[in-house]
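Here it is: the structure, laid out below.
Apart from one protein chain that is not included, each protein chain of the complex appears where it belongs.
Entry: subunit A
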């Protein structure tokens, strides 16, 4: 079989070339390859010519975002270090627990502003026993900076 077939793989896909051999009489119908019948009954779901452009070619890819991503982003802004996420462990991560609590709260009190919602959710988690360390606030960091510079100044003078 392979002695007849054209080896220029761009001339047509494999099925086209074998069918062409049968059509032209170079290959007898009875001598067709073993995969030929299977291909006829279960053809590929996508065209497979070498230069075919499959659907969505040159189209932008959809970005996947969820509504709770806003809460998640804000959560990680407030709490940078909440520990590692173990992919083997069953159950929700800390951020997911926070989001679950946040969503439950937003159903109970839909009119609260976001900042209050965050404070309330944190309080609720603390009640259950999940303490979240907050990032130090900017004002306090400036104060500490000031204090530290004053200290260094005084130490420099001495």
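Here is the rule we use: a contact is a pair of C-beta atoms (placed from the backbone, for glycine too) under 8 Å apart; a residue touches a chain by one contact, two chains touch by 3 or more; residues count from 1.
Heads up, the rule we're going with is that contacts and distances are computed from a predicted model.
A.B. asks: Have a look at "Ras-related protein Rab-39B", "Small ribosomal subunit protein uS2m", "Mitochondrial import receptor subunit TOM9-2" or "U6 snRNA-associated Sm-like protein LSm1" and point out the UniProt protein name belonging to the hidden chain.
C.D. replies: The chain we cannot see is recorded in UniProt as "Small ribosomal subunit protein uS2m".
A.B. asks: Touching the left-out chain: which of A:5, A:94, A:117 or A:130?
C.D. replies: Result: among the candidates, A:5 touches the missing chain.
A.B. asks: From the list A:17, A:79 or A:124, which touches the chain that is not on show?
C.D. replies: A:17
A.B. asks: Could you tell me which of A:58, A:86 or A:111 touches the chain that is not displayed?
C.D. replies: Of the candidates A:58, A:86 or A:111, A:58 is in touch with the missing chain.
A.B. asks: For subunit A, which residues reach the chain that was dropped from this view?
C.D. replies: 1-2, 5, 7-9, 13-20, 22-23, 28-30, 33-46, 48, 50-59, 61-64
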